[in-house]
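For this depiction, one protein chain was excluded, whereas all remaining protein chains were kept in their positions.
As written, the chain order gives the labels A and B, with residue 1 at the start of each chain.
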Amino acid sequence: MAAVTSLGETPLTAPAGRPRGMQAGRRRRLNIFRYTVFTVFGLFFLLPLLALARFSLEGATLGTWSVTAWKQIASYQNQNTGIPPLISAIEITLELAVITCAVMLVLLVPTMVWVRLRVRWLSRTVEFLCLLPLAIPAISLVVGLGEIYNRIQRISLSALMLFWVYVILALPYAYRALAAGLTAIDVTTLSEAARSLGASWFSVLVRVIVPNMRAAILNALILTAGVVLGEFTIAYLLLYTNLQVELYSISRNTPNAGVLFATSLAALLLTGVLLLIMSYAGRPRRGRG
Amino acid sequence: MAAAATTKTGARPARAGRRRRLTAPAWIGAVPFFAYVAVFLLWPTGIVVVDALKNPNGAWAFSNFTELANPQVRGYFIGSFKLCLISSLSGAVLGAILAYAVASGDPDGIIRRLYISVSGVLAQFGGVTLAFAFLALIGPVGVLFHASWYFDFPWGIALIYAYFQIPLMVLVFLPAIDGLKVQWREASENLGASAWQYWRYVGAPLLAPAFFGAMLLLFAVALSAFATIQAWENQIPYVVPQQISTALSSEVGLSNVNEADLLALGMVIMVAIVMTAYALLQRRAARWLR
Partner (left out) sequence: MTRTADGAARTAVEVRLEGLSRHYGPVVALDRLDLTLLPGELVVLLGPSGCGKTTTLRLLAGLEDADTGQIFVGGRDITRVPANKRDMGMVFQAYSLFPHMTVRQNVAFGLRLRRIAAAQRDKRAMDMLELVDLSTQADRYPHQLSGGQQQRVALARALAIEPQVLLLDEPLSALDAKVRAQLRDQIRRIQLEVGITTLFVTHDQEEALAIADRVGVMREGSLEQLAPPTEVYSRPATPFVAQFVGLSNRLPGEVRGGQVIVRGCTLPLVDADTPDGQVVALVRPEAVTLASHDAPESGPLVGTVIAVTFLGATSRITVDLGDATILAQLPTADATTLPAGSRVALTMRPDPVLVSAGSELAARAADEEA
């Protein structure tokens, strides 16, 4: 099973063990199609990024090259504290990502398993609720969240408190990934077998079901991390500082226009590389077949 | 937490005879989840909805709805709608093509991983970064060329939206394509169908519910893409989220906070309709492609 399968359903399965061939003519046409598509879309996605790169390396006069912008990011210092705020913003965002992922898993996995095993009629409702955040504008959410975060801030002012709402934002992606993983395994039989051997529900979950959902869980984690690393609106409007917000404020506060672009590119690359690495983490250790 | 709740609920039948354990109904196991969602999703949304129905004094009033008669406001909604329709339609079609290209390759290969990770990144970056990227590419001093239409409505913005609509489509639609069983293709070939006939009679009809469902999702996301517009700094007055944000920061536009809520409400309603339609479509898609 491949670790990365979009929002998580099992990839194209060839019959176990036996490689499945395709008629040569058709394969050829398919490959032409695929490579054309990848090239066209690859260019479409790459060009703006390259433009960002170009602008980020722009010197004082148009047309020249200079790495000043990048140096400025690295060394950007807040006058008050000596620590570059960018580093602390990265730290905070990474911590946020970890917390959000953990909470999301603890919240979603047991619930989804339980619903599938015992309360099937609720599954449509759960699915709907999990998709809702995708469609509700961050603005609307923020207006309502203001009150709640007022109360939260009486307890803690840390930006890490953003995780409460980030879990919600990640729900649509995580849900689909986990749902696909659940469909692929026969949860009912597995849990009944484990229960008959004397396992508690906790053991069933942790020792039997989760290990079988590794790929789907990894997918869910990747997508959740993507949400956290890319989130700007809510953090900004709630007056917290995370990676995106910090990049934005750097870009507003430095005279060098190149910094704008450098920071944008940095954010994209950072996240992309991280996600790609994560997708390899779930590679099945057994051999082919 | 959730795990504890599930252990509490043992819904197994009571042992034969004497000891009847007090069993809670099974749905209690789902309570932690519902509680969480209720607090952090439904309540904020509820606040917006309720606020929209009140006037500045805090009393219930429906006068805010007359704002909707305002041709300017209506213009904003219609413009929003048009933009989202265009971008979701094009995003859906293009994304579907890309998804098919990814799906038909090696499930474990680098291309698939790459495109999915990239999609995971780009689908989130509907904001500042994207705006800058396009500024760099085709803005006034753009690297590629200067497109005077780059901030024009709707095509300029649709292009930018495409940048995250397409990856989102790939993420959402890929499972559906994976669900197309290879036996269907082979069976139809065996019965005499050409590639075109296969898609026409088998492939497309099977993918249609998932496709339109995904498109609806794209539509809803487009509707709520605020940050991209924020970065354009009032250059484009036609999209509702922008209107709301300016209302919130009491710059140009509506100064009445409750009217900001109303606009938010309008959007939430649009979205609710879209989501319901999506849910209905999903039911059919799920049955066939499971």
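The rule is short, and it goes like this: a contact is a pair of C-beta atoms (placed from the backbone, for glycine too) under 8 Å apart; a residue touches a chain by one contact, two chains touch by 3 or more.
These numbers were taken from a predicted model, which means no experiment stands behind them.
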| item | value |
| --- | --- |
| Omitted-chain contact residue, chosen from B:Leu42, B:Ile111, B:Val202 or B:Ala272 | B:Val202 |
| Chain A, residues in touch with the chain not shown (by the definition above) | 17-19, 21-25 |
| Positions on chain B where the hidden chain makes contact | 181, 183-184, 186-194, 197, 201-202, 205-206, 287-288 |
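Note that in this section only the chains that are shown with their structure count from here on.
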| item | value |
| --- | --- |
| Chain centre separation (chain A, chain B; CA means) in Å | 15 |
| Parts of chain B lying in touch with chain A, wherever the complex brings them together | 1-3, 5-7, 9-11, 26-27, 29-30, 32-34, 36-37, 39-41, 43-48, 51, 94, 97-99, 101, 103-105, 107-108, 111-125, 127-130, 132-134, 136-137, 141-144, 163, 166, 170-175, 178-179, 182, 195, 217, 220-221, 223-224, 226-227, 230, 241, 244-245, 248, 260-261, 264-265, 267-268, 271, 274-275, 278-279, 282, 290 |
| Interface residues, chain A side, partner chain B - complex | 2-12, 20, 26, 29-30, 33-34, 37-38, 41, 45, 47-52, 54-55, 62, 106-108, 110-111, 114-115, 118-119, 122, 124, 126-129, 131-145, 147-148, 164-165, 167-168, 171, 173, 176, 180, 183, 200-202, 205, 222-223, 226-227, 229-233, 237, 244, 247-248, 251, 260-261, 264-265, 267-268, 271-272, 275-276, 278-280, 283 |
